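Structure in structure tokens, see below.
Here is chain A:
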Amino acid sequence: MNAVPLSIPLAQGMLLAGVLFAFGLIGLLVRRNLIFMLMSVEIMLNAAGLAFIVAGAQWEQADGQIMFLFILTLAAAEVSVGLALVLQLYRHFQTLDADAMSRLWG
Partner candidate 1 sequence: MILVWLIVLLLAAGPVAWLLDRRGSQWPRWIALGALAIDLVLALILWTEREAHVSISNQGMWLADLSAPWIPRFGITFHLALDGLSLLLVLLTIFLGVTAVVASWTEIRERAGFFYFNLLWVLAGVLGVFLAMDLFLFFVFWEMMLVPMYFLISVWGHEHRVYAAVKFFLFTQAGSLLMLIAILGLMFIHAQQTGVVTFDYQQLLGTTMDQTVALWLMLGFFAAFAVKLPAVPFHAWLPDAHTEAPTGGSVILAGLLLKTGAYGLIRFAVPLFPDAAQAFAPVAMALGVIGILYGAVLAFAQTDLKRLVAYSSVSHLGFVLLGIFSWNAIALEGAVMQMIAHGITTGALFILVGALQERLGTRDVRRMGGLWATVPRFGAVTLVFAIASLGLPGSGNFIGEFLVLLGSYRVNVFVTVLAALGLVAAVIYSLALIQRTFHGSANESWTAPDLSTRHLVTLGAMIAVQVWLGLYPQPVLDAAGQALQNLHGFGEVVAVVSKG
Partner candidate 2 sequence: MPTRCPVCGAEMVDLLWLVPALSLLGFLTLAMAGGWFSRKTIALIGVGSVGLSMVVAGLVGFAFIGSSDSPGQPHDQILWTWLQISGFGPTIGFYLDPLSLVMMLVITLVGFLIHLYSAEFMIDDEGYRRFFAYMNLFVVAMLTLVLGDNLLLLYLGWEGVGLCSYLLIGFWYRDPANGAAAQKAFIVTRLGDVALAIGLFLLFTHLGTFNIQDLMARAAEQWPVGSSLATIAAFLLLGGAVGKSAQLPLQTWLPDAMAGPTPVSALIHAATMVTAGMYLIARTHVLYSLAPTAQTAVAVIGAVTLLLAACSALVQRDIKRVLAYSTISQIGYMFLALGVGAWAAALFHFTTHAFFKALLFLAAGAVIQSLHEEHDIYRMGGLRRALPVTFWTFLIGAASLAGFPLVTAGFYSKDWILWEAWASPLGSPWLWGAGVTGAFLTALYSFRLVFNVFFGEAKTEVGSRPGLMMEGPLIVLAAGSLVVGFLEVPRALGDVSLFSEFVRSVLPSFETTASITTELALQIATMLAALLGIAAAYILFLRRPGLVTAVTGTVWGSALSRFWIEGWGLDRLYDTWFVRPFLWVAQTNKDDLIDRVYTGLAWLIRQFFAALHRTQTGQVRWYAAVLAAGSVVIVALVVLS
């Protein structure tokens, strides 16, 4: 089998995934708007997906790509459910501020 030369080194790919994930997390923590928080979650999911792809490419296995497909599906489902919830919440609270919705404290 011919080895496909690696165009991107593993470390750089992982670094990118890590940075993306950190952006997503920071976004999730600092933004209060639910839409932006959802987007941040998307970024984190995609960061994870990127990590899988890079790892799959490194080991020349299809598993990484398959996992990415799963994550993609999951993300789609998550967004649809999430947006629906956001819509409902917006109707209920008339705002998208996540901090305003803290009724679930014990």
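Basically, contacts are C-beta pairs under 8 Å (C-beta built on N, C-alpha and C of every residue); 3 or more make two chains touch, one makes a residue touch a chain; residues count from 1.
The candidate set was assembled so that all candidates are chains of the complex that A comes from, given by their letters.
Just so it is clear, the model here is predicted, and its values are computed rather than measured.
Put simply, of 1 or 2, the chain that touches chain A in this complex is 2.
Contacts from chain A toward candidate 2 in the complex involve residues 25, 28-30, 32, 37, 98-99, 101-106.
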